[in-house]
Structures are given as C-alpha cells and as structure tokens.
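Here the complex is missing a single protein chain, while all its other protein chains stay put.
To keep things simple, chains are lettered A and B as they appear, and every chain counts its residues starting from 1.
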Amino acid sequence: MQERVRLTDVQINRDLLRSIFETPKWYFLLVGCLGLVVLVGFAAAGYMINRGLGVTGLNRPVFWGFFITNFVFWIGISHAGVMLSAILRLVQAEWRRPATRAAEVLTVFSLMTAMTMPLIHAGRPWRVMYWVFPYDFARGVYPNVRSALVWDPAAVFTYLTSSILFVYIALVPDIAVLRDRTTGWRHVLYSVLSLGWRGSVRQWKLQLIAGILLSAIILPIFVSVHSIVSWDFGSAMSVEGWHSTVFAPYFVIGAVHSGVSAVVTVMIILRWMFKWENYIRMEHIDALAKLLIVVATGWFFFFALEFIFGLYSLEGPEIALREMQVFQMPWKALFITFLLTAYVIPVSMWLVPKVRRNIPLMVFTTILVNIGMWIERFIIIVPGLARKQPFTFTWGGYTPSLVEIIIITATFALVSMLVLLFAKVFPLIPIGDAKEGMILHDEIKIGKVMVPAVMREE
Amino acid sequence: MHELHHPAPPSYLGMTAQELTQDILQVHESPGRQFWTVAAILGGLFGLGIIGFILLLAEGFDDRNVWGYYATTFAYIFIISQSAVLVSVALRMAKAHWRRPLARISELFAVVGLFNFFLLIPLLWVLPVTDGRRSIWFNWPGHSPHLWDTIGLGLLVVCGLALLFFASIPDMAAVRDHASGARQNIYRRMAMEWTGLPHQWRKLNVGLSLLGGFYFMLLVVVHMLISVDFAMSLVPGWKDSIFPAFHAIIGFQAAVAIIIVTMFILRWKTGLRKYLEVDQFWSLSKLLLALSLLWFYFWWSGFFTYWYGRQPAEQSILKFLMFETYKVPFALSFLLSFIMPFIILMWNIIRKTIWGPTLAAGIVLVGTFFNAMRFYVPAYSIEDSSLHAIEVAPPFNAPGVADILVIVGGLAGAVLAYMLATRIFPIISMWEMKEGLLLQRVRRFMKIQIKVLAKPE
Partner (left out) sequence: MANKSVLGLFDNADTAADATDVLLAAGCEQGDFDVLTGCPYPEGAFGEKDPVHHIYVFPLIGALMGLSVAFLLTAGTQIAYPMITGGKPILAFPAMTIISYEGTLLGAVIFTILGIIFESRMPRPRLDPYDPRITEGYIGLLVTCPEEKLSVMEQALRRGSAVDIIHEKGRALQA
C-alpha cells in the first residue's frame, strides 16, 4: 500500500515549522489550562512543605507511596526516548524518523519532572543538598556512595545531561532552518543557537556520526538509570518482595514498555494537533505497535519471573505479601486491573492488524498501558511496605491524600505543557531527517508491481 | 579514517536466480572427501563419548556428583543449539536482508537439538524429586520436573525441527527438480507437492511467523525450566529470579557466536564464500557485542543484589559459585564471555573484518562452556538439596577421565549431527537468497553506487 506522498523541501519546512509560526487559538487555551493545573500543583507542594508530610497519606510502615510511584513512573516514561532514538538509529530502521525528537524531548521533560518527586518527598527539600553534594559540613558526614539513593542522582543527572546534549546537537541543523526563516530577535536567538551551521559535507557527516556514537554511549546510560532506580528497592533487605535479582532488567523493560506506549500516544496527539499526517503515517504507528507487542511480552516474562521467584522459597512473610497483593481488596482489584490494562487487553488488540492502523484504538490501548504500568509500580512499592514487619500488629495500610493526588496530576500537566511549549520554539519532527527520508525513498519494479524501497548506504 | 566507508554491495546480487540455485546445489551435492573424513573422526570421538557414558553408568545414579560434567555437556549443547535456531527466527521477524545467507545455517541447529534431547534422558534418573526442596513446581506431585521438562524440551525440539522442515520445503522442491532416481523420490516426499503458487508462499510465510513466535516464547520458558530444575533448585539457598533470564542471554550470545564460527568454517572449506561476506560478519558482530554487554548486565544484576544484601545464605552462594570453590571457572567465564569479546569487538574496524568477529565468537564459545560448568557442576556436587542454605561447601569437582570422554563425545556428536543434517538440507537457503535477489538492487545514485532495499508490506 503506497502511503507516502513525495514532498519538496519547501513543503516539509512549512509543515514541520507550522507549530512554531502558526498558533491555533486552542493552543493558548490548552497551555493555559495545563499551566493552571501546574500552578495548583505547586501550591499543593508548597502547602505540604509548610505543613509537613503529615498532610499526605504516608505513615509507618508505608513511607513510600504515590510520590515514589510517580517518580519511578516518570523515569520509566523517560526511557522511550533512548529506546526509539538510539536503538532504532543503530539498526537503521526508517520508521524512526518522525518519532526520535518527540521521544527525546519527552525523555528530557519526564526526567526533570521525575526529579521533582524525591525533592518534595524529602519534606524539607533544601536538605537534599547535604545528601547529594560532597560538601564537608561540621558533622563530617559525606554522602554514602554505598547507597542506592546516592546513585540515583548520579544516574539521573548523567542521563538528563546526556539527553539534553543529544537533543541539542541533533537540533542544530533544524535551528539553522529556523534561523533562515526568521527575522529580528528570533533570528538572533536562532543564529546563536545554530552555532553557524551551514550544511557542509563535513557537518552532515559529523551529525551522522554524532547520532550513532551518542546512541551507542547513551544506551548503557539508559540501561543503568532504571536499573539503579530498581536497586532503590532491590538493595533493601527488610521489605518483602523487593530483594529480587531480576529487578534491574524487569524495571528497564517495564520502562521501555510504558515509555514507548507514551510516545505513541504523544505522536498521535501531535499528528492530530499540527496536521502531520504526511509525516507520522500509519506505517510508523503499525511498526511501533509491533515493537510494543515484543516488548510487552518480554516485560510479562520478567514479571512472571519476579512473581514466581518471590514465592519460590515459600517463606512466610513473602507469602503474606503475595496474598495481600492478589487476594485482598482493594489490592485484588488493582492487581487484576493492572494485568488487564498493562498486558492482556493491549497486546491482544495489537495482534490484530486493523487495530494497529486505527488511530483511536491505538490511543486507547497505549493510554491503557500507562494506567496499568502506573498501577504496577504502586503494587510493587506499597504492599511490600505494608507487610514489611514480621509482627502483624505493625502492618499498615495506605490511603493517598488530596495533596498527593493534586501533585501527581500536576506532574502530568507539567510534562504535557513543557512538550507543547517546546513545540512552539523548536520543531518536534526532525526536519533534516524527514528530508533525508524523502531522498532515500525509492521504488523497485518487481513484475507488475512497484514496491516501495529505501536506499541504503551499507 | 574511512569508518563510514561502506562495504561493497554483496557480490551475489549480480547473479540470476538460476545461477544461484545451480551454485548452491552443486556444493550441496558433492561435499568432498574431506567432509567424510571429518565425519568419520567425529564418529570415532562420539564412540569415545559412549565409552565415557558407560563408565558413568557403572557408577550408578545415586551419587549426583558423578554426573556433573554430563549435565554440563547437556546444558552446553542445549544452550547453543536451541538458541541458534532463534537467530533465524528473530532476524526474520526483524526483516533484515543480511540474514538471508545464514537462515538455514541457523535452522539446522534444530537437528543438534534432537541429538541433545537424547542426552537428557539419563539426567532424568539423576534428578531428585521436588519433595522437601525448593522448586518452581511448588510441591506438585512427584513427577513434576521430570515430566514437564521432558515435555517442554521435546516440544521445543519438535518446534525447531518443524521450523527447519517448513522453511526448507521450497528448497526440497529445488533439489527434487534437479535430482533423479531414489534421491528424487525422497525429496519429492519432503517437498510435499510444492509448486511455488502464491497461496503456498502466503501459507509458508504465515506459518513461519507463527512457528517462529511460538518457538521464541517456548525457548525462553524451556531455558527457565532447564536452568532452574537442573541447576538452581539443587543448590540450597540459591533463589535467583534473574538466573533463567541470564541463562537465556548466555544462550543468545552463544548462538550468535556459533553461527559466526560456522560461517567462517563454511567460507574456509566450501565454495560458498561469495554468500558469506563481511556484511554478515559485521552485522552479527554488532549483535555479539550487544549480547556480551547484556551478559555482563545480567550477571551484575544477580551478583550485585546478593553482594549488597549481606544475607548469609546468599553470601555462601557467592563464595561457592563465584569467589572461592569455583572461582577458576567463574574467572574464565567472565574473561571469555565478557572482557575479551568486549575488548575485541569494541572497535568498528575489527568488527568489519572476517577474523575479528570469528576470534571473538570462538572465545565466547569457550567461555560459554565454563559458564555451563560453573552452574551445573557445583549444583550436582551438592549432596543434600533440602537444606536451607549451604553450610559447608562441597569441594571442587575436578573432571575425571570419564567426564572428559563424555564432554568430547558429546560435542563431537553434536557437530556430527549438524554435518549429517547438511546432507539432507542445503546449507544456504536458496529461496530466501532468491527473494533477496528480487528485493535488493544496486543502482547508480548521482555519483555513487547504492543499494536499494524493497520494503513490501
């Protein structure tokens, strides 16, 4: 099925810069509403810092609840950027072209948002400084490099810096396009940011190398970040269900699952908002859905490993935990919901080719996945803590408070708002990539049929 | 530095379909005297293996310690052969054009899987029942691991053979059309009236996709069954949720390695050089590098969680399996499965040669053996699997004469099985190569020659 339309550079420039040069009315309304939600979230956080963490539902023994779930969730979403951008770049998959920048930008903003979670969770956020920086205070206590909570900032900071630099260096040719099409202060801004890009052979060659080299370096970072986050839990001994060797790859593949689903959601929304039907085509969504099937099944295997081996040693406390997760309400409802939404429903739908090419159903299934993955993190974190102590009279429960719910909602609004603001300043689909895709597109005549083809240098 | 200097397009793209068929069939029909000489030597070594096996049988099934190296050989062949089939399946799913020459090379390992299935049988007598010890069967009735593992591995072997068979049907038809007499009769039956009609191709493609997906999932499950039932559950205190996944990754790494080595041997010894070019070695070397890094990642996840927790049972496991009793096999496996392949394959300029990936692959295969050894030999040296933790670690079980004979014989038998299978199935998949001829072109683009790959969807 011939889906693509041959577009000239002028058309590509106009289409992909549309989000920057033309602002539909609903844009301001949407950003305004999201901004309002973010402000309310900040207010709630401020209220919590003023009143103390008692306004949340956290209490002994459940000291980690919604905030940490949200933290792990957003770190998870951030993994999509590298998965799509780096891995697909390294295997030279053509269908990566429209997705890379949106995914990388989602990564940067979700990482930033994720970092706010432990920050406000500290209760007195300014004290986090003592925890992260090797600053010798009078007490002579340095951050304990043997703690997973210290590796976290190291890893997330490395990932954030690398992602920002990666986005920027790949953005330089596109900023040059903007430089050539603006005047006034915007022209000056884009000129400075484009570093004098001219499009010479040398510069393009180094762009290509940058893409591959940085992808190869960022991939190990990507694997390590979520592994380190998983070791926040995996290195704990006293909490049931946490001391499991599989946590690192389990969390990483779960992150890829939820992250890629989020990117699909974002791409479909962008396609609709900015009328990018010629760039984000059904073949891209189809390919992403097939990738998701494989990733989701891999994730499910790791989930099964974690569950089976949790019970493997048949120790009392672990059995108590699993009984709570699977058989007691409300956890039973959450567990069933999570399995259905994170795996059963989406994957069985994605196996049907018509579903993969149906926009509303793809939005539905990918949002469902993220609902399920959020619940998954919640189910890993809270029941273990609730059943932490060996004496049953110290067992506890957890009910999220309004403050937590507001703040969590505000994080979703924050990421969406930041992505929309980014779209106003820089193109969300790489222009150079789109143009290159047009050049490399070809056709082969086989018998009576013209088959779409791609030119490949090696 | 011309690191982006692209290798020339594959030379076989200049051939016609008929030339390609003739060329491959010619190699298939007359392998040469050296082939049969090597087969005879391997047969002799396999005979030595049988002698070793009889020596082990003489000691009986009560002392598990005796069977440690036999289990290692079984596991080693399982790890390599069953995962090797997956390389063809996975690359077909990824629709990579460079996989075409190695498709059949990879699928032929299913026959080695069949050979390996027979090696499983004595181990079923050695394996204790699950009563009183941990297992993933959670105290199901006594036959659980014996029954389900046999069924699992059997199903996997059958699925692998089915993949090999169905993927070969068009080539069986090609051989049928060029053969005569009794040989033609045999191939006619195997080709199952294949005439190359569109609906036949459609069914073949759908069938291979479904079988492939099923094989993939089943392989991972069987890795779990073998690694847990035959190693982990025999060691007290060893509760390691990542171990089945780690075992599977070792398999994938060894699979890519064995295919690289097989390609090298084929280039060296047969007239199939023009099909197995730098492109195949380069692409597989990237996979091998990635899998070596994943090896380290999975190992590290397991080690680190144990090290950090300071639990006595887990510290004993670390000492037993890695740092005291079996530290030599562990050090060797770490060096050969991770460090050396990483150092060799890190450089793109080495990845783009023939010798570089082959050297790394050979090293990985040796390392995989030590991997298998450091799991299965210690597991079989434990006397009482029902303890809570290892209190006194049993001493290092050095291989005896019978063990060496069994290892040599097992490996020789596996290679022999593969070689004999190549007499039936042509080792290069002709129909996939011809499909490649259709879907790949070389044309002029401005001032350069460039490859064009069709993407029919």
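Rule of thumb we're sticking to: contacts are C-beta pairs under 8 Å (C-beta built on N, C-alpha and C of every residue); 3 or more make two chains touch, one makes a residue touch a chain.
Please read these numbers as outputs of a predicted model, since none were measured by experiment.
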{"item": "Per the touch definition above, residue among A:D9, A:E277, A:E315 or A:E443 touching the missing chain", "value": "A:D9"}
{"item": "Of A:I77, A:I228, A:M324 or A:I406, the one touching the omitted chain in the full complex", "value": "A:I228"}
{"item": "Contacting the left-out chain in the complete assembly, out of A:T158, A:S313, A:N358 or A:Q389", "value": "A:T158"}
{"item": "Touch criterion as defined above, residue of A:V128, A:L189, A:L208 or A:I319 at the omitted chain", "value": "A:L208"}
{"item": "Positions on chain A where the hidden chain makes contact", "value": "8-10, 13, 21, 134, 140-147, 150-151, 154-155, 157-158, 161-162, 165-166, 168-169, 172-173, 176-177, 179-183, 187, 195-210, 213-214, 217-218, 220-221, 224, 228, 431-433, 435-436, 439-440, 455, 457"}
{"item": "Touching residues (missing chain, whole complex) on chain B", "value": "1-6, 303-304, 307-308, 310, 445-448, 450"}
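One rule holds for everything that comes next: only the chains that are shown with their structure count from here on.
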{"item": "Whole-Å gap separating chain A and chain B, where each centre is the average of the chain's CA atoms", "value": "35"}
{"item": "Complex contacts: residues of chain B adjacent to chain A", "value": "4, 6-7, 93-94, 134-136, 138, 217, 220, 224, 239-245, 279, 286, 293, 297-298, 301-302, 304-306, 308-311, 438-439, 441, 445, 450-457"}
{"item": "Chain B partner contacts - residues on chain A that touch it in the complex", "value": "1, 90-91, 94, 205, 208-209, 220, 223, 227, 231, 234-235, 237, 243-249, 283, 294, 297, 301-302, 305-306, 308-314, 442, 444, 446, 451-458"}
